[in-house]
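My questions all concern the structure below.
Only a single protein chain was left out; the remaining protein chains are all shown in position.
Presenting chain A:
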Amino acid sequence: MSGGPPKALPSTGPHSLRDMPHPLAGSSSEEAVGGDSTPSPDLLMARSFGDKDLILPNGGTPAGTSSPASSSSLLNRLQLDDDIDGETRDLFVTVDDPKKHVCTMETYITYRITTKSTRVEFDLPEYSVRRRYQDFDWLRNKLEESQPTHLIPPLPEKFVVKGVVDRFSEEFVETRRKALDKFLKRITDHPVLSFNEHFHVFLTAKDLNAYKKQGMALLTRVGESVKHVTGGYKLRSRPLEFAAVGEYLDTFALKLGTIDRIAQRIIKEEIEYLVELREYGPVYSTWSALEGELAEPLEGVSACIGNCSAALEELTDDMTEDFLPVLREYILYSDSMKSVLKKRDQVQAEYEAKLEAVAVRKEERPKVPADVEKCQDRMECFNADLKADMERWQNNKRQDFRQLLMGMADKNIHYYEKCLMAWESIIPLLQERQEAK
């Protein structure tokens, strides 16, 4: 905190990173120990790249960087290809290995975050840290604050709303882990967000709490300015593309909600069907015990129904764990998108209001006053960022849903295949002629 930034950098990003001397942060802060030692030029250069991104008016296209995998090329790749080639990626993040921690005050789960990167900002090729949900929540808030013109991916819900679900049950933890993994991967894939300072710290710092405390007071310039846009400005007209997106999102969220309800209902019906099947199969066994020649065939049918029951249980479990959460995530995603759109509206409204006020005054020369210009900047920056994000979101949405729905179809196909195999295998048993007694 006390050590000022090296003078060469015109950065405004959170500098506490450099001053964070955690003795146990062995992997990332060799240079930070002691606080006053000057970081090597390479590292400085790397840091500046990240910071420069933060203050660029057009967030998506940094100019003149030496980073091999620049945001623009990444963006291009995202927009053209549906599948990001593994080889062009230079940052890989995974969430796994949930563990329960029991402390005096509370019990909670942590997840291991593994980061592999060739980016120069990372001192080591690989990092492994543990984070809990709180930390993800913090990260998201930080991202929203520091990148207000960008769409931040949603987190899984903080509290479990529906039903009585055990926070520590395997299924719940696994579902959450997948969602957290998705969250980080989306940030990783974002050409701007993936270079965010907070994100970097989140991935690499051994003691996140210390950083959290220090980071409280600092905001980016842009962030601060956007934050100070107060409501109450009335929007004249929304640009066509944003209006369309707004309408789209409304209907989209509705449809997703309906699909969620249908999927839940199907699972419910399937579970009830399963309950009956579980009673049905054993009756054939009971019957088999009464018979002579028919005993084997009947027992075979009983076993067959048992296999189908197991397959059905797998289907319902899969759908509950894999399908429903992703659906819900997208509902949250479109909610996030809508709130970002609102913010954008506010920025535009403020600009328009200020512009109007100036027009009225007529005192100023053709030269537009600085603060109005700033507003215009802000608005244009926001529009560009948002537009880029929307396109990215649409592509991702298309991919995600294609994958989700194909996955649903796959699960059903596998279920039927298992049942088919079971029934086909007992046909020879049923047709078998009993040896003469």
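To be clear about the criterion, a contact is a pair of C-beta atoms (placed from the backbone, for glycine too) under 8 Å apart; a residue touches a chain by one contact, two chains touch by 3 or more; residues count from 1.
Rule of thumb we're sticking to: contacts and distances are computed from a predicted model.
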| item | value |
| --- | --- |
| Missing subunit (named according to UniProt) among the choices "Sorting nexin-4", "AP complex subunit sigma", "Acyl-CoA thioesterase 19" or "Aldehyde dehydrogenase" | "Sorting nexin-4" |
| Residue among A:Tyr133, A:Phe172 or A:Trp423 touching the omitted chain | A:Trp423 |
| Of A:Val173, A:Leu235, A:Leu277 or A:Ala310, the one touching the omitted chain in the full complex | A:Leu277 |
| Where the unshown chain meets chain A, residue by residue | 248, 251-252, 255, 258-259, 262, 265-266, 269-270, 272-273, 275-277, 279-280, 283-284, 286-287, 290, 293-294, 297-298, 301, 304, 398, 401-402, 405-406, 409-410, 412-413, 415-417, 419-420, 423-424, 426-427, 430-431 |
